[in-house]
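One structure, pasted below without further comment.
Other chains of the complex are left out, but the ones given are in their true place.
Each chain carries a letter (A and B) given by its place in the written order, and its residues are counted from 1.
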Amino acid sequence: MSDFDGAAFTRFLGTFADRLHERRDELTQLDSAIGDADHGINMDRGFSAVRGKLPELDGADLGSAAKQVGMTLISTVGGASGPLYGTFFLRLATAFGERTEVTAPELGAALRAALDGVIQRGKATLDDKTMVDALSPAVDAFEAAAADGIGPALEAAVAAAIAGRDRITPLVARKGRASYLGERSANHQDPGATSTTILIESLRDAVAEG
Amino acid sequence: MKKLINAPDAVVDEALAGMVAAHGDLLRLIEPNVVVRADAPRQGKVGVISGGGSGHEPMHGGFVGLGMLDAACPGAVFTSPVPDQMLAATKAVDGGAGVLHIVKNYTGDVMNFELAAELAQAEGIEVTSVVVADDVAVQDSLYTAGRRGVGGTVLAEKIVGAAAEEGQDLAAVTALCQRVQDNVRSMGMALTSCTVPAAGKPTFEIGDDEMEVGVGIHGEPGRERRKLAGADEITEALLTPILDDLPFGSGDRVLAFVNGMGGTPLIELYVVYNKVAGMCRDRGVTIERNLVGSYITSLEMAGCSITILKLDDEMTRLWDAPVHTAALRWGA
């Protein structure tokens, strides 16, 4: 039985692109406080480009679709989030291969591979106060609940991402621009962890619509 | 937002078009947004490229030309460029002797240059990278992103570019760039914030009686906010940590660089330089060369940074070597 297919993937990309656009200023505001005021702008630039590519993805297998997305992000976003989100989708692509649909456990394995890619690329560990602190618990929660089906698994993942995003708000950043602020980075919500949470939410909602 | 621009997302492209229109003898523009030295590639010469977010003008495009950079990759404002740009730049300047990437230490810059280097090497071009991380406002630590690359980058690009121009090979040029990095320290401060065009409002709010000490070059707040002080006190707050860090001591010969953040006029930079000269004299540090002006900026931010490089004979000789770029020119 299919839990996640190309249609769900493109729905997810469209939803994520819409929400990044809607929340562009919010993300940029968060980045103003502890970064350089461009995270919303960067993500919106990248996913507007991805939206433009959606027609081409129509009918493509999950692997080539995810690869297209990853390459597009790397070529349009720049900054730290470009290579990181780009790597996320390139690793999804490798995991999906030529499959046109995957089961919840398979999606979980793909998300795990994507997380590992982000960690390799950015060398961030938990509590460095980055997107990893939202993504990592989300992947753990998804895998733990995958057996109950993709819906519940994604619900669990969203809850974990939100919890992770908020858990690190009080922390002092050790990676990314926020680390330059030292103590002053404490008690500010991390922009990347916020956009990553939006990613997981978009995934859940896109699947639910299916 | 008060700027001489048309549309926020057109600023970078229009400024690049203006640069090429003004300096067509020195540089040309290739896809995707790469400023390339007009006569690149030069057979047998090591290529030297750099890049980073826009908003730091004249860095890096203003340093493309004879005796300095072969290409510069400008990203969106304060956003590191994408690997496609560095790959295109690397190919465009490769004269068969390999290409050095001078990278400022920001997570985004480092990762995007890394990706580009992997792609270029895959295409058979020899690429080395040196990461500049000279900002003493940030703790140097293995557990963090480390120090930012700031004013030292300008000096590295001039000195290393001269070495490549005189025919030194990739290993020598790379080692020299590392030597500059190992001997340069900087720190900056801001009197005002700046406004990222696409954001439309100042990155941070600041009172008329406050200043940010320990800022980088991306309009980000600094290490700490302090009460506004006079130029001498500000200079001490920046120069003391710099001199103590390397440390620079009696008998050292240095290059002192007083840099404006973009909105600060030259008259104020000379007031700061006057104090820098006095402090170095008191420490027995000899300023053998100097640079005063706005060369690595944060859009229209008011403020300054100070950079001190410990010189050796080769660095001094290469600093004096001919350079002909839009922003730095002598001996040519």
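Methods note: a contact is a pair of C-beta atoms (placed from the backbone, for glycine too) under 8 Å apart; a residue touches a chain by one contact, two chains touch by 3 or more.
No experiment lies behind these values; they were computed from the predicted model shown.
Student: Could you spell out the copy numbers for the whole complex in terms of the labels on screen?
Tutor: A x2, B x2
The working rule: only the chains that are shown with their structure count from here on.
Student: Go ahead and note the Å separation of the Cα centroids belonging to chain A and chain B.
Tutor: Distance between chain centres, rounded to whole Å: 32 Å.
Student: Can you tell me which positions in chain B touch chain A when the two form their complex?
Tutor: 53, 75-84, 106-108, 111-112, 114-115, 137-139, 143-145, 148, 196, 198-199, 203-204, 216, 218-221, 223-224
Student: Which of the residues in chain A end up touching chain B in this complex?
Tutor: 28, 32-38, 41-42, 45, 74-84, 121-122, 174-177, 179-182, 184
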